[in-house]
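One structure follows; several queries about it will come next.
Only one protein chain is missing; all other protein chains are in place.
Then we have subunit A:
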Amino acid sequence: MRKLVEQSAVISENLHANKQVGKSKRHESATRQVCGNARYVDDMPEPSNTKYAAIGISQSTSGKISNVNLEKVRASEGVIDVITAKDVPGHVDIAPVFDGDPVLADGEIKFNGQAIFAVLADSIMNARRAALLGNIDIIETPHILDVDAAHEATRFVRPSHEMQMGDADKTMALAELTLEGSLSVGGQEHVYLEGQVSLAVPEEEDRMHVYTSSQHPSEVQKLVAEVLDIKLHKVVVDMRRMGGGFGGKETQAAQWACIAALLASRNNCAVKIRLPRQQDMMVTGKRHPFENSFKVGINNNGIIQATQVIVNGNCGHSPDLSDAIVDRAMFHADNGYYLGDSHIAGHRLQTNMVSHTAYRGFGGPQGMIMAEAIMDAIARKTGQDPLTTRLNNLYDDAKRNTTQYGMTVENNLLPDILSKLAESSDYWQRRDSIKTFNQTHAILKKGLAITPVKFGISFTAKHLNQAGALVHVYTDGSIQANHGGTEMGQGLHTKIAQITANEFGVSVDDVDVTSTRTDKVPNTSPTAASSGTDLNGKAVQNACFKIKSELAQFFASQHQAKAENVRFANNKVYVDEHCIDFVALVQQAYVGRVSLSANGFYKTPKIHYDRSTGKGRPFFYFAYGASVSEVTIDTLTGEYVVDRVDILHDVGASLNPAIDKGQIEGGFIQGMGWLTTEDLRWHEDGRLMSNNLATYKIPAIGDTPKIFNVDLYDRPNTEDSIYHSKAVGEPPFMLAISVWCALKDAISSLSNYTVDPQLDTPATAERVLNAVNDMQGGI
């Protein structure tokens, strides 16, 4: 097998010669994680007065609460306190942006599983058992679970939005051929291995200290303050690490922290709440299911002239982040292709489901898959190989370089990435052997597909594109870095430590990145939108610059040198012919009364988006990549395997090739799960049926493709990102669309590649078999 990481590492190391970045440093917590002493919230030693909370949830899907009888709950063994929305001293609504998410149901039931009351007891088992004993009378009202019914009832959580370039209707009418299609795109449960958990510890007077597993400590701080009706400066949120987040702890962690804080404040004791897995899956939002459709006008060569796409996000009962999520689906309906004159419409439908939320890709995947559906449809219509269709329709540098929202695609890497990947993966030769395989195999059929990814980097809510940091140098030369980003496994703290070490010219072992605390860096953005390193890395670098500048002036003045000539490297500081150990300079600076601590700040330049016109440059840059997947399907059962995957992905100048590769592999497999086995099923009465890990199947170890080649397209970002690296959290997720396209390719072989099969996602074995039977029945 090819040694892909090593190759990449060589390139990176040349870019970052003698530096702490660009190297495959191990995850900062790796040794503790493998030894079992990396501490998560539930592992923390508890204060001696800790009590345990659980929630009582609705078994109705929609209605008005007419009576709440909690006598049995109160009488249950070990119960200390029971609260409902009435007991909240401050705000009941803890919605992140637009109203609609009560911390406990406030008169109305919006979805099956909604929290109605919370119990505090002396043990977790007593709390959970008591929580089953509530008698809640609900006058049920008709519920809506799907997008069509919501459209019919005109139920939207937010207004619809449109993007438009040119006159799509007119150009469509003139096109030589038009094609239409629709696609049902499934949602996804996050399955962070560590479930939702919070520990609230009351402090002096009305102050509150909260440990939580959250991607957004500042928001938890704000919401805890609001439910308690205290000022923000009374609340400290501390977040060391999450056992996975993936977007599921961006807004969805706050409710549990608020409930813990409410009970802690009322009872003056520490309160821990940890959701059992089944409840976690029922009461927290998921990736939005979408119902999308397209119409394209093409010329006889399969080049798009006009595009109309409608995306319908099933948002659940409240807005949560759905405005931005559906926007991102719209921003990515082009993926890497020039849509010609285009019209993109996005609707945010309200249903009686848990409020769907952020999940890696944030709507991007549900939009991007439409672009790939369009490519497949064109290829089958024109008889082209799907790769040819894709190459022909890529953005190019001439006129065809404007997106549906008016942003110019500069420095487009996709033509090169696709051609390099097609070559390294032997695409064309394998295409031939697969055709032969399919002609000679009656039951098994193979499919092959290559798909690109172009993903916009930046929060589309402009104000979130800022970050703060706080860096301390101590008198033994050790350095502590703190920033607003949170560590959920993605290696952010490792990269931050590398950046800090690199700036001071010391080893990463001299740098510790501490837990994320709202009293160290305030008013931070969520760790989301792949932005963790881009934003916080720059903010930390900015803090380092300030300290270095003080040290440089101090050192230069000792030798009548210029501060700008001072260099930090190899644990030493140099100016002209003079050199001093870093630690010695730090100690001298301390005695010389020089500040060894600084905060840093960063805001992303260049970005703007005018929602009233649907035009702008919402993204600082794009991250690119492409993947090739080969699958084998069984036409008797619909079962299939992914035999081989090759990936070439753009991370700019990699800060840490091993961590970046880990994000790419992990994102790909998570995306593959979304499109294949992860099947969210709601009962028509509104209950989530796939509510545990026995019925909801994420990829297991045997699903990892036997051949899995991952290579970094290692070239510096042309924009001024941190050391010209690129964000890597979300983009690789969408590389998995090639698996879906390969499944369709295998099914299409039954029609000799003349028919594009309808294959909604997730493409379970059942759906694949149905598509096979449709194909065979239709011939």
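Before moving on, here are some points about what is shown:
The rule is short, and it goes like this: contacts are C-beta pairs under 8 Å (C-beta built on N, C-alpha and C of every residue); 3 or more make two chains touch, one makes a residue touch a chain; residues count from 1.
Basically, contacts and distances are computed from a predicted model.
The complex includes a chain that is not drawn, and of the options "Formate C-acetyltransferase", "Metal ABC transporter permease", "Xanthine dehydrogenase small subunit" or "Cytochrome ubiquinol oxidase subunit I" the UniProt name matching it is "Xanthine dehydrogenase small subunit".
Touch with the chain omitted from the figure is made, among A:L177, A:L596 or A:V641, by A:V641.
Touching the chain that is not shown, out of A:G489, A:G505, A:P526 or A:G625: A:G489 (per the contact rule at the top). Although one chain is not shown, part of subunit A still touches it, namely residues 24, 26-27, 29-40, 42-43, 45, 125, 128-129, 132, 190-195, 241-246, 276-278, 441-444, 488-491, 632-634, 636-641, 658-659, 661-662, 665-670, 677, 679, 681, 689-690, 692-695, 697-704, 706, 708, 710, 764-766, 769-770, 773.
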